[in-house]
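One structure coming up, written as structure tokens, with questions to follow.
Missing here: one protein chain of the complex. Every other protein chain is in place.
Moving on, here comes subunit A:
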Amino acid sequence: MTGGGALLRLHLRRDRWMLLWWVAGIAVFYWSQAWGTEASYPTQGELDEAAAAMQGNAAFIAMAGPARALDTIGGQTAWQAGAFGMILTGLMAMFLIGRHTRAEEESGRDELIRASAIGRRTPLLAAGLVAVLACVAAGAVVAATLSTMLPWKGSVALGVGAAGAGLFFGALTLVAAQITSSTRAVYGAVGIALGGSYVLRAIGDVAGNGLSWASPLGWGQAMRAFSGERWWPAVLLVGSAAVLGVVAFALLGRRDIGSGLRAARPGPSSASRSLGAGGWGLAWRLQRPGVLGWLGALALVGLAMGTIGDDVEGLVGDEGLARDLLVAGGSGAFTDQLYGTVALMVGLGAAGPAIAAALHARAEEDAGRAELVLSTALPRGRWALGHLAIAMAAGVAGALIGGFGMGLGYLLVTGDASQIPRFTGAVGIYALPVLVLLGVTWTLYGLGRRWAPLGWAALGFCVFAMIVGRTLQLPGWLLDVSPYQHIPLLPAEPFAWTPVVVLAAIAAVLLGTGAAALRRRDLG
């Protein structure tokens, strides 16, 4: 393990801001749930009512986790924040490990490091240590901030759960980084594991059949923060993380540096017709895995949401209260309102593939590959349009597929196919705010490639404003900045043309501005 200290310091030096934002963001997420609950239910009576309304609700349980001690602020916090908080620490650990292992190998920087006086296992160890430090820091800060307003024991249990989930998924990333030879594939594999863990615990929590024990997120929730804490499930998280770590080190000994466990196979020695001659084929070939992955994920999320079915009203004790809690606004039948809210969430997700695909153009520019392509007869405008068209199509398709998935899920549970077009339309209409966000991203990219990732920040703001904005009682004008605010909550609210036309016009102006700016600026 020679040179580990120096390497660890290098990593920490490179990651300091990233670590700070991750840890602070995770802590704020947990803390805001506690704060929001306290603000929403100032008296114990109100909290008891809410708890009674939520306890038996399968949809809530599927989304958040097993209902325990919901009549306490702590119980509510653990319930609302637990699963998502663990996913956040898992993502943090995944990105940290991926960044310092496979991404470094792919870029060739790892070779430079390994050529110095450094042990064969040191880079793996140093990457692992960064993730361990980050997870422990996140857990500690979560526990410390929560314990200012909640009992310390439960706060610590939540912190330990968050840290443990981070360790588990970090260690899983370490293993994946040994097996596959591309960073993208590492993130894809761990992302699927994260999503799978969430689904397993959702099914297990609703059905009560023990399936939650197959999910690391379930282990974290089995610690029962704020309702008679149990500490031994933490051992499952940390222990399995340790086992995965050992597996990763063992795999490292069996492979060549720079490649995965599988040797790279040769491919075609000439280009197929499908790669085309106009730049579109190439753009699609490059974007295909990412776009299809996003669309698949949106379809699955939609499907899962659709299976809530129409029994919600029976499950919810007090409809008025649940309405307050769950629904983003509007009036009408409760089921419709609930689905309106779900459609909004899927619609927010549909911006993901659009922004990611737009930023692919930037990645091509950063890597210098845009330069190579633009030295051919492909005009700059068409090169950009190739990526933009894929981004637009991905966003629209994401909304439609998410809605279709919802309808399909509903069909599976109720046997009623009539909701498929309704849900497809209800989510599909969010293609408009998605295109507005894409327009914002494209304009930023046109102004300069370093601004482009702020497109994610724009989406982050919309998610924040639409999901917690009302609870936090943000001012109306601030909510109005989010294009999602102006879309009627179908199917609960009636369809309206005005926002559709206005948002379409705004999107067109932004996309046009971005395209024009991109044509004028220096590239490469």
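Convention: a contact is a pair of C-beta atoms (placed from the backbone, for glycine too) under 8 Å apart; a residue touches a chain by one contact, two chains touch by 3 or more; residues count from 1.
Operating definition for what follows: contacts and distances are computed from a predicted model.
Colleague: Given the options "Uroporphyrinogen decarboxylase (URO-D) domain-containing protein", "ABC transporter ATP-binding protein", "SRPBCC family protein" or "PepSY domain-containing protein", say which is the protein name UniProt records for the missing chain.
Modeller: "ABC transporter ATP-binding protein"
Colleague: Looking at the whole complex, which of A:R121, A:K153, A:R255 or A:R380 touches the chain that is not displayed?
Modeller: Selected residue, touching the omitted chain: A:R380.
Colleague: If I consider the whole complex, including the chain that's not displayed, which of A:L275, A:V413 or A:L478 touches that chain?
Modeller: A:L275
Colleague: Can you list, in ascending order, the subunit A residues touching the missing chain?
Modeller: Residues touching the hidden chain, for subunit A, are 106, 181-182, 259, 264, 266-272, 275-279, 281-282, 285-286, 367-369, 371-380, 382, 520-524.
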